Structures are given as structure tokens and as C-alpha cells.
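Worksheet: one structure, shown below.
A single protein chain has been omitted; all remaining protein chains appear in their positions.
In order of appearance the chains are A, B and C, and numbering begins at 1 in each one.
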Amino acid sequence: MTDTADPILEVKNLVQQFHVSGGTVHAVSDISFDIRSHETLGLVGESGSGKSTLARAVLQAPSPKSGEVWFRGHDMTKQSKKELFETRRHIQTVFQDPFSSLDPKWTVRAIVREPLDAYGVGTRRQRAEKVDAILDMVGLDPTSFGNRKPPQLSGGQCQRVAIARALALEPSLLIFDEVVSALDVLTQAHILNLLEKLREELQISSLFVAHDLALVKQVSDRVAVMYLGRLCEIGPAQSVLARPRHHYTAALVEAIPLPDPKNRDERRGNVVAGEVPSPLAPPSGCPFRTRCPAAQALCAAEMPPLTSMGPDHFVACHFPVAENALPASVVTAAAA
Amino acid sequence: MATAYLNTTAPRPNVFVAFVRHPVVRVIGIRLLQAIPILLIATFITFALLNLLPGSTASALLGDGASAEQIKALEIKLHLDQPFWERYWTWLTAAFTGNLGESLVNQQSVTAVVLDRLHVSLSLIFLSITLAVSGAIVFATVSAKKPGGVIDRIFTFISSLGQSIPTFVFSLVMVLVFSVTLSLLPAIGYVPFSDSPIGWAQSMILPVLSMSFPIWAIFCRMLRADLIDQASSEDYVQTARAKGAGGWAVLIRHILRNSIFGLITLVGLQMGSLIGNTAIVESIFGLPGIGRELLNAIHFKDIPMVCGIVVVMVIITVLANLAVDLLYAVLDPRIRHDSRS
Amino acid sequence: MNKFSRIALGAVSMLTAAALLSACTQGGGASSSSSPAAQVAGGSLTVVVTGGNGTMTTLDPIAPANPNSDMKNAIFGELFHLGANAEIQPSLATGYTVSPDGLTVTYKLRTGVTFSDGTPFNAAAVKAAYDRALNPANGCPCLSTFATIASTAAPDDSTVVVTLKKPSPAFMVSISGTAMNWIPSPTAEAAMSPADFGAKPVGAGPFTVTSFDSNQKLVLAKNPKYYDPAYLDTLTFQSIGTDQSALASIQSGQAQVVEGITTFPLFTQAKAQFDVVPTASTSVWLNQFNTISGPMSNPLARQALRYATDAQGINNAIFEGQNTIANMGVAQGLPFYQATVPGFLGYDLAKATALVTQIGGLSIEIMETTSTVGQKVAEALAAQWTKAGVKVTLVAPSLADKQAKIKAGSWDVSTAFMGSIDPAGSLGYNSFFGSGQPNSGTKDATLDTLIQSAASELDQTKRADLYKQVAQKINDNSDAGFLFSNQTFNIVSRTGVVNASQPVRWMDWAKVSVPASK
Partner (left out) sequence: MTAVPELVLAPTATRRPSAFGTWLRLNRDLWIPGVLLALVILACFLGPLVLHVTDPLAQDLESVNLPLFSPSYPLGTDDLGRDTLSRLLYGGRTSIEIALAANVLGLFFGGVIGIISGYRGGLTDTLIARGIDVLVAFPSLVLLLVVASYLGPSELNVILAIGFFSIPAYARLARAATMRLRGLTYVTAAQLGGQKDTVVMTRHIFPNVLPQLLTYSILHIGIVIVIEASLSFLGVGVPPPTPSWGTMISNGQLYLTTNPLLLLVPSAALVITVLLFNTVGDAVRERWAKS
């Protein structure tokens, strides 16, 4: 299902930092991954883990502190403003808050047409037709919704408009930055269905950022897990979810509510204990060691490198979760 | 840090460094440093503008019948024949040592004159703000207790009056009522506090009332609007109400405490116009303050005097805004360590 | 609300207490009738000064600022006092003689007088003061008036000899109100910095300076060593920015005299409670015309505007009828004054309208003075001329702008006031009608000759005749339209002050007293 030979986006050793009065926020530290053609990569992490910053750094908004972002053979970090303008045409983004991502003063048609205008695509008439076609595609009737303004729309409708806007330029890579987390469950489902439909129809590559592993599971081919600005684990969705090798991933998998009510209570007890350390002063070595049940002296001394754990599956952990172990019991045993 | 303490040879933390690094000290330091370019630009603009004006100090001083030679002679005496940037530079270098130059009109030291007059304007400004703020708190709270009620409507009307009656008219009416008709207070003049505290108080009452009425009106309107907004929208107000706290208690203990911030910001913003108003009030009441001195200096195009007073006024504004910021930090612990740019 | 009303009550009672205290400290004015009371020594007087006199920047007699004549008279005394009808009276000088050729003036000084610092007041001091004033580097505004002085000498302690470059019949009257009349102590002047000397000069007048805040307040104390000691113990001048508050200060009993009010509407109120005392006028209002270029170079246009001007109407409306209608450039009561000039063109709207029609319409610009009163006069004139069919615009240029406009000839009509104690003085005929002068709109060789010869003629009768010709010539040629006298008034408390209604040019504070307190 994925074409390993042809990455559309390659991120190499990306670092992003922000200076604040108290020091430096290490938002993203040395992260490398790629996205292949027609593939969706799910990026998961708690809020504050740096996943949104990573997505923005890929878009060069703002540019990362160091590292490379290769898109179709060009390093975006070295591109001029003009080249970047051309590249961005092929990478479009859908943001988290459906309300704040749309200008309340603009009509739906104007919003969707904006990127077409900015890139001067086609004639005026062609643009208008295209806008209606895309609105149709995302499930909004252009005649009844086209002239409304965002305050007159529901959250789900807004997010459809935002998706339509992202699709207008027919991009080859879409970045979904927590697109459903602000929506209620029912709307979430509608939007996810829409995304799946689009993914099948349009064959676009995408980066799907979310804090909920369960959502990612549904739409992703591969999954990457972030913790405190670092990549913990990356691999095929099936393999990561079925056999998480990083203790953090394992905990996240545990936290997914199961449809089976019998096991629910028992599993709930196993969310990660303790608080996320401040990104101003991340722990030495492995960032997860302060909360890891399997942490040892080595974890404080050295940052574990990403190591292969199977086909296309990599984990950054000195003492990974044993393969085939029943996650719950093993974690409990290791802690004891 | 821990290792540094273990290592006995390491230099002990210097008290001075610790002081300089203290966030409050840093904020003060940065603000004062920022004041320097403001002062430079402000004095330069003043110098340049006064220089652009037609005529000169010499012709203003000599009046109608002066001959060209006389004006020329006086200009040479006052060094007005030098190019303006040269005079500015001379003035500026002296100003850095605290010497704001000599008045072109009476050769008095500008620094001495300004220092001599400053306390009058400062007490006028300080008392007016205090009165306006405390008055606004009382009136706005009473108003906001029952928006749309009779008291609220009366107060709203009075504050609109305050906003729409020019200071010079209001002070005149005050003088007519309190000095001329009732003979309660002096119409003009200033009694130094050291001469007679009671006389000082008497001579300040009407000017302070006149100065504070318009700003009181602005504060009052803003505070009332803010109080009502919060009372109707903020969750914590609903929570406090739900807990059974009474109307006044919620209003004063919760809402007012939050609205004070907006008020303090407004005080900072009003400083400029307030300082300008001192000129009018000091002229009307014959107070020996810097505002009135400024009007005279502008009339005679006494450039060093105007610049000296501008310097002092800018410093007052900067310090007042600094005080506003520090007050903010003291009152609201949330932003104490936050560096705002 | 209870809490608040209690606070309010507290505030009111505090105010009342303060008021009672103030009443105690102020209650000094004895109630006497307005009949002339015997003058007694002692007491204090507060004079509130507004307008031009209010800007008292420095007390240095030669300083280029407003003369504040009565303040300087009080501090330095006067060599010669100028009476109400411009007669020269002895004061610190006992007399003077002028040589027959008019080139040498000799003063005789009062002997035994000392400055308030104890140094002798003598001829050397007078010579030093004159030399200081005449040094161009010192920028004394008196310079232009006294440019005729060639040299000064002090042959003995009580004799000063002033040699003139050319005969100047106006010399002696022009001394008054200038640095030539105010002699400071040369010792003090040399010892003090210019700033200190400007703030606390030493003179030989009836009062000495106790304290001086420039533009704010001048406190004077009686100089017991003065040859004719003053009545008052202390005399305070308080400067105030607005006429309204100046009047309020006398109404509230804080001051006894107000000087320099130019807001005439206030006199209506003032008259009810106080004496409004005119000080003798030294200048007259006039509409000066640009006779050299522009629409006003047409004599018919000038006549039209003169016919269209209802001077008495303006006097009544703006000045409460206080001013005297003027036909020429010398104020009432001064030498060479003429109440009427033959052929003077008075108000006649019909003639004005006819003339405007005859010349095919008239469109002019009035330059007004920047004072409130000046603007009102210009407004009234504009309205009157509009009635006659003239198109009028008003501009209020600054002094420097005005002189620049006159120099460039880009003006039509200027509303101003002219005049000095002697018509040959600095704001006299030459300044307003001499060719090429800073305020002049006239270029007339005949008039120039007349003005020049009048200024240097020593024979008073001939001089009077020459000025009569000057006035006639200006009237016949309509170089200007004269309106009325320009006067200032003092407002004097009826009960608190004795002898403040002296008919003088500048109040002589040494002659003023307050009634004895019980």
C-alpha cells in the first residue's frame, strides 16, 4: 500500500527552538521522517509535545532553527521567498479551530477562491466554477452555502470550508493540524469519513497531526509518535498500534478506549503517571525517562537513537517493550 | 547551579548582579533606557519646530518697532545666528550633564526654574489623578450596581458633562461659585506647603477639581462599562453569585478588582493630555507650575526653556507609565515574570 | 448610600472649616466710604496683572522684554516723572536744561540718594546705566529711540551731560518708561549674574525686591531710604493668564487692583462693584492701507472703506463706549493731539456703497492683530465693510509674518494701533507712514519731509504746525482710517485702596495706600 522508494517529503534532523524570557523552549529536537506518495502519516503526541510546531516548521512558518525539509527534491529551508511561494502551492494546510481559521468577514466562496486568486489560477469564471465544484466535493451545497459567512456556519461546516480551501490548488501534500479535535464526536466522524473519501478519490499524501491515537489509527498508513519534541516511535499503523515498542506509545495505546466494556476499567488505570517536564528544561538523555516505568541510569545519560524493530518500524528506546508481551502486564511488571 | 555551590572556588553570586538581574529592576532599567531615544526625538522635534517658526526670540522680545539691526544684534547676543543643529548639539551635550541651558529671555538657568516650578505641577497632576481615580471607582461601582437605574442615569449624565465641558469653562464656573459667590476658596494664587499647609490646600482645591473633572468622567465611563460587561459575562462572577455572595461583595471583591487593570492602563494613556491641561489650569489659577511657564516660553520662542520643560514632561509621562506597569505587576501576580515586549 | 452620604457630609464640613479659616486670614479690608480718605503708611496691596504686563520675564531695565513700567518705576524710581499731560516732572533728577542748539541735555541729580544696597546714586551710576543701555550687544529695545545719543558724561556727582547727534525735541518725553529713566546700582549689576540681576536688581526706587518668580509673582517691600517714602509696606504683583480669573481675584477679595484687562465685556460687571480707572492713552486704533500696490492703491477704495467704517458703533459694541474717537495718530491728552481733523471722512454707508460700485467692486484682506480684542475689531470691520459690498477676508499673521508681508507689499489693510508719547517716538508717524518703514504702507516724499522736519524742529509752535500738516496730509490722502483711542483700564477696589485713581500713565505705587486697619 505504500511506496517506500518515493518519499514526497523528507524531514532531516529538524530542530525548532523559541527564545522566551525564561530561556529557550526546545519545541522540536532533531526529528527525521518522511512521507511517501499517496500515503498518510499520522503524527501523535500530547499537547505540548511539539507536533504542531513540527507541522509549522515543515511549512517554514516559521522556518526551523536547523535541519532540512526536502519536498520533491528541493530543500525548503534554503528556498527563497519566491521559490517558497511556488512550493507552498503544493502543500496546503487545514487547521485545528474551524472558526478562527476562516475570516469572519468573507463569504465561503471568497474563502475557497482566495488561494486560486493568490496564485492567479485560470480565468475569473474558471475559478468560480472550480470553487463550486470543490464545495460540492466537500459536501457543501454551493448555492445555499456559497454566499454565507463563517459565523453563520457550524463547526463541521467551517471545517469543510477549510478543507475545500486546502484542496483548491490541487496540492500534492496536505497537512491536517488537529483538524477534528475541536469538533464534537459526531461531526468528527463526518469529517473523518470525508477525509477518507478524499484520500481514496484524490490520492493525496498527507500529514495528519492529532493528539488522539484512536483518530490517527483510522486514517493513517503509518504513525509517528512524538514526546517532548522528540520522535519516540515511527512505523506502519498496524504494527505500531498492535505491538507498540516504546513505553510511551504503549501507554497511549492503553489509553484508547475499547469498544469492549469488560476490559475498560482495568486498562484505564494505566495512563502515564506524572507530569510532562517543561520544554524549557527537558530531561537529559531520553526525555520520557522521568515518567518511564522502565527507566534506568543509561536513559539519563544517553539519548536513545532510533533503532529498527521490524519492517519500517523504528523506536527510540534503550529498553523497548518486549515484542509479543501483553502490554498491560509487562508494563506493570517492569515498574515493580 | 548545584555544582556551582559545591565548588568552593567558584565566585559567590554578586549582590549587584543579582540586583540587576531581578526582573523588576530589569523592567525599570529597560524603560529608562527606552526613554532616552524618546527624549532625543522629542527635544529635537521641539528644537526644529521652534526654529522653523517665522521670526525669532529676538523679534518676539523686541516687539513692534524694532529695526532689523537691533534684531540682528540681539540674535548675535543670544547666539541665534548659529545654525540650529549647532545650537541643538550645544544644548544636548550640556543637557546630558543636567544643565538644560539658559533662558533666552531672562538668562535664568532652565534647570533651576523647572525644578523650582515642578512641585506645583506634580502635586496638581498627582492629586487630580488620585481624586479622579477614587471618584471614578466610587461612582462607577454605584452606577454598575444597577445599570439603567436612576442613580446610574444621573451619574452617566454627570460624566458626559465632565467630558463635554472644556476645562477653562468649568474652572471659571468653579471660581464664580466657590470664590466669588461663596467666598470659600481663593480664586487665584499659590501658597507653598511649607508656608502654610492649610493655605496650600485651599489654593489647590479648585485647580485640582478642575483638572480632575474631565478625566474623572472618562475613567468613570470606562470603568462602569467594564464593570457591567464583566458582571454579565464572566464565569467567575456567575460562580461567585451561585455561591451566594451578595451583590456588593461580588461587585467590589471580584469584578472591581479585575476592572482596575483597565483603569490603570487608562491613567497611563491620559498622562499626556493631563500634563497639557496643567498649562490651562495653571494659567487660570495663577499657579507657578511648568505648564504655564511653557506657554510663556512658547510665546517668546524661548527654545531652551521649552525644551527643558518638554524634557521634564516626557520624563513624567515615562515614569507614570512605568509606575502603571509596575502597579500592574504588583496587582496581578500572573504577569509578574512575563516579559512583555 | 448611607455610607456615601456620610462621606459627602464629611467633605462638606471640611470645606466649610477651610472656608472659615480663609475668611479669618482674609478679613482685613476696612469698610470706608469712597470719599477721599487721609493716606496712612503701612499695609499691603496685591495687584493682579494680566495681558502684556502679566509676562514679567525679567526686571533688568534694559532687558528686551515687556517694560512693565510701573513695576520698574517702583524698583528703580524715575529720573523724571511724566505727568498726565506729558509734562516732565522732577523725581530722582531735580531738573534738566537743553542747550539752544538742542544738542546737549544736562540733568541735575538729587543729592544724598543711595541705592538700596547702600551705594551712592550719582552721575557716574547714570552714565554707567546709559552706556550699558546703548551698547548694541545688550539688545535694549530703547536703542532705536535713543540712537541719537552721541555720548554721555558725568562732570560731577550730580551732573549728567548727554550729547545728541542731532536736535531731538522728543528726547525728554521719550525717556519715560525706558531704561533711560531707570537707573540700577552699577555695583550690584557688576557683581551679579545677568539672571540674578534680572530677578533681584538693586535700584533707588520706593520699593525693593523681596522675591521674584518670573511670569508669576513679584513681591516688593518698602524702601525706607527713598527720598519720598511710599505708604505701603508690601506691594505684590501677581500675574494671571486670563482676564476672567483676574476679575474673580478682586471679586473674591484676594487682590485690590487689577491691571491690564483688555476684555471689555468684563467692565460691565466690574463697574458695578469697583472703580474702573482709565490710564492715559498713548496710542490709537487705525486701519492702515497699502497705498503702494494692490486694490488699496486706489484712493477711492480707501475712501470707500473709511466711509464704510462705523468707529463709534465698534467702540460701543466692543469697548463699551470707553474709547475716544480719533481722527489722527496721536492719542488724546498727548502733545500735538487734535480732536478733529478738517475733512475727516466719517461713517456714511451710502457713499461707501456708491464708491464700491463706482470702482467696480472691491475685494480685500484684513491683517488683524493676534489679540482677542484686535480680532473682534477686525471682525466688526469686516462685517461693516461687507455691508458696503466689499468682499473681506481676515488673516491673523504673527508679528514677523506681518512685517514680512508689509515688506513684500502683499497686503491690503492692516488693523493695528499706533502712537507713542511723542509723535516722533518709535511707534509714531515715521514708523507707520514713512517710506520703507517696517509698519508702513505709504511712499510719499512730501509726507516723509513733513514727518522728518517735525521730528527735529525745536520750536514747539512750528512743530505743532508741522504735525497739523502731517495729520491733514494723511487724512486727505486717506493713507489710513483712524478709529479711536487704545486704552487700558485698571480695576480698583473701592474700599481697599486710596489714591489709586491718579490720572497717570503708569500707576505710581509709591503714592498709593490702603486704609488703616482697625
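Note that contacts are C-beta pairs under 8 Å (C-beta built on N, C-alpha and C of every residue); 3 or more make two chains touch, one makes a residue touch a chain.
Keep in mind that this is a model prediction, so the values were computed, not measured.
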* To do: Would you list the chains present here that the left-out chain is in contact with?
  => A, B, C
* **From A:76, A:108 or A:153, residue that would touch the chain that is not displayed** => A:153
* Structure fact -> Missing-chain contact, candidates C:298, C:353 or C:398, resolves to C:398
* Which of B:15, B:52 or B:150 touches the chain that is not shown? -> B:52
* Listed residues C:187, C:269 or C:435, member touching the removed chain -> C:269
* Structure fact -> Filtering A:93, A:172 or A:206 for touch with the omitted chain leaves A:93
* **Where the unshown chain meets subunit B, residue by residue** => 34, 37-38, 41-42, 45-46, 49-50, 52-54, 157, 160-161, 163-169, 172-173, 176, 214, 221, 225, 229, 269, 271-273, 275-277, 279-280, 294-295, 298, 306, 309-310, 313-314, 317-318, 321
* Structure fact -> Where subunit C meets the chain that is not shown, the residues are 243-244, 263, 265-266, 268-269, 310, 313-314, 316-318, 370, 372, 375-376, 378-380, 382-384, 386, 394-398, 401
* Could you list which residues of subunit A touch the chain missing from the display? => 59, 61, 85, 88-89, 92-93, 95-97, 100-105, 114-115, 118-119, 151-157, 162, 165, 184, 187
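To be clear about the criterion, only the chains that are shown with their structure count from here on.
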* Structure fact -> The chain whose mean C-alpha position lies nearest the overall protein Cα centroid is chain B
* Asked: So what's the Cα centroid distance for subunit A and subunit C, whole Å?
  -> 87
* Asked: Just how far, in Å, is the C-alpha centre of subunit C from the one of subunit B?
  -> 38
* Gap in Å, rounded to a whole number, between the CA centres of subunit B and subunit A -> 53
* Structure fact -> So subunit A residues touching two or more other chains come to none
* To do: For subunit C, jot down the residues that touch at least 2 other chains.
  => none
* Asked: Given the complex with subunit B, which residues does subunit C contribute to the contact?
  -> 1, 4, 15-16, 18-19, 21-23, 25, 48, 55, 57-58, 60, 63-65, 136-139, 141, 143-144, 193-195, 198-199, 213-217, 238-242, 244-246, 248-249, 251-255, 398-401, 403-404, 426-427, 431, 438-439
* Structure fact -> Listed in rising order, the residues of subunit B that touch subunit C in the complex are 53-56, 58-70, 73-74, 76-78, 102-103, 105-109, 113, 116, 138, 142, 168, 171-172, 175-176, 179-180, 182-189, 198-199, 201-202, 205, 282-286, 288, 292-293, 295-296, 299-300
